[in-house]
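Shown here: the complex without one of its protein chains, the others still in place.
In this document, chain identifiers A, B, C and D correspond to the written order of the chains, with residue numbering beginning at 1 in each.
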């Protein structure tokens, strides 16, 4: 899983029906830094968030087709889902 | 999901039968820039577009095998599909 | 999907039985260049080609497990298949 | 599979129910170095660990949807699982 930081919530009014009711957050990947984990680069990713993250949370993101296993049903067309918030 | 910008529509006369009737758009991935999101690099990707995007739209793209869940049927041989247009 | 250029045909006498009869082409990924699309870098990929490409064709390549949906049967152990030739 | 080094164990109290009871380790990918394998870069990954690794172990990590085949059941929403410890 990627280790990511939650940057903000995303709003998409016009989306696939099976994403209706799924919270979506923008995340950036983390790397090992001198003072703990820090943002790797400026790439933006969007992940479905069934756990209710807050901005700034450090989270585990499952990528690929298994990411739908963490959603409310298997038909969600997703490739990144928040599966854990790190302590 | 990738956060991408729609560059143009693609035309492919000779394609897999299960792609017939699927609109295909060329997209480029976005990154966090000083004045909002900007194009990450010059890599070109093609995505099936069931939502009817316009050029310049900022969209969410689901990659991998779950991308066919956003298409009209499960046999579409696709790895990138537009699943949302960002507001 | 990746946008790629077909470089040449590959020959592999000793291969998985489920690849028997599948044409395989070597491809390289394209990027946006000043005078249209050009080769991104020197990475070599191999793709199953059910469409009968010619060297130099610009093609759409579906990657990942959905790539077998464009092959003659679902047991083909493939992760890149040509699904369209761009006009 | 990726060849990785186990850096530490991760603790996530708030996580997907199907990850309950799965040990999770932070790993970094290895490359060929002058004196054997060394850490490739500072990217952080998290993997489910059914084998009981120790910090410093060099392990094989299966990525993608097949990674759940090495977990206790198929519903684990994972994309990286430790499948072997190298001798």
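Assume a contact is a pair of C-beta atoms (placed from the backbone, for glycine too) under 8 Å apart; a residue touches a chain by one contact, two chains touch by 3 or more.
Values in this document were obtained by computation on a predicted structure and should not be read as measured data.
A.B. asks: For the full complex, which residue in A:12, A:29, A:65 or A:81 touches the chain that was left out?
C.D. replies: Answering carefully, the residue with contact to the hidden chain is A:65.
A.B. asks: Using the touch definition from the top, which of D:6, D:22, D:44 or D:83 touches the missing chain?
C.D. replies: Selected residue, touching the omitted chain: D:83.
A.B. asks: Considering the entire assembly, which residues of chain C contact the chain that has been omitted?
C.D. replies: Its contact residues with the unshown chain are 7, 10-16, 18-19, 24, 26, 28, 41-47, 63-65, 67-68, 75-80.
A.B. asks: Using the document's contact rule, name the residues of chain D that touch the chain not shown here.
C.D. replies: Missing-chain contacts on chain D: residues 1-3, 29-33, 37, 40, 50-51, 60, 62-67, 69-70, 81, 83-87.
Simple rule for what comes next: only the chains that are shown with their structure count from here on.
A.B. asks: To the nearest 5 degrees, please report the angle of the rotation taking chain A's Cα atoms onto chain B.
C.D. replies: 70
A.B. asks: Residues of chain D touching 2+ other chains?
C.D. replies: Each of 65 in chain D touches at least two other chains.
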